[in-house]
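Each chain you see keeps its place in the complex, though not every chain is here.
In order of appearance the chains are A and B, and numbering begins at 1 in each one.
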Amino acid sequence: MSPKMSADAFNAFLERNFPQVSGEFEVIDLYDMGARTRLIVKDKHLRPGGTVSGPTLFGLADLAMYAAILGMVGPKALAVTTNCSIDFMRKPEATTNLIGECRLHKLGRVLAVGDVLIFPEGSDKAVARASLTYSLPPAGSAADIDA
Amino acid sequence: MSPKMSADAFNAFLERNFPQVSGEFEVIDLYDMGARTRLIVKDKHLRPGGTVSGPTLFGLADLAMYAAILGMVGPKALAVTTNCSIDFMRKPEATTNLIGECRLHKLGRVLAVGDVLIFPEGSDKAVARASLTYSLPPAGSAADIDA
């Protein structure tokens, strides 16, 4: 199945709806059940010792999953993260942008499940891996995440 | 066992070593195998709809775990997050600070394992729960997280 959004359309959607993170994150490619994204490393992402912070890596994994889902279902759906399990495996260098590659394993009526690998751009040695679950509320309803 | 650091000592340590996040996060209390911490919600933590972002909640969980560990082992240890599994359960309001409570279940020679619950200050309804594993490298050695 081919995606319902292009990378350009997703990036425009991101800029409109999430101005706080647009400029840091961008989608490189959306494809069938997957997405390739980039974090443009900035000073505010860094930690002592010249490494990228854990919350920043989490944010990249989350964005890659969100992009992969919206690529498949289009920009109208509400989709919220319900779980993320992330492993930090190597210290990323502060001087290299990071690539987040998402592969969806399931895109159900109610839940989506996928994996994300995070690499320094130009390397094949993953610095982190994550699995995420998103809740996909039916059109017209609120997400289950509200109380 | 009583903690080796006070909340004040931890906050001073945080300000010295992590100036990027000091002012956002603070430790309220350190006790035997646990820590109580606060996120002071600011504009940069927010997402559309007036909620606090996932990476911010992740950051609070991570800080609460880090505080609980350093409370027990003192400020000299290197300690790095190796895994975090986090569940997002309810949408936090943008107008209320968040409390992160960590309970350590294990503090071994090499690994520490703990849980964190995140509540809006003054509420007992958790918005997120997380479990984290830290790697505790022996004195004088580098962490296992290096390549």
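Note that in this section a contact is a pair of C-beta atoms (placed from the backbone, for glycine too) under 8 Å apart; a residue touches a chain by one contact, two chains touch by 3 or more.
As the structure is a computational prediction, the values presented were derived from the model and not from experiment.
Q: Assuming the 2 chains shown are copies of one sequence, what number of copies does the full assembly in this structure comprise?
A: Every protein chain is the same sequence, and there are 4 of them overall.
Heads up, the rule we're going with is that only the chains that are shown with their structure count from here on.
Q: As a quick test, compute the distance in whole Å between the mean CA positions of subunit A and subunit B.
A: That gives a centre separation of 23 Å.
Q: Quick one: which bits of subunit A touch subunit B in the complex? Just the residue numbers, please.
A: Spelled out, the residues of subunit A in touch with subunit B are 17-18, 20, 44, 46-48, 53-56, 58-59, 62, 80-91, 125, 145-147.
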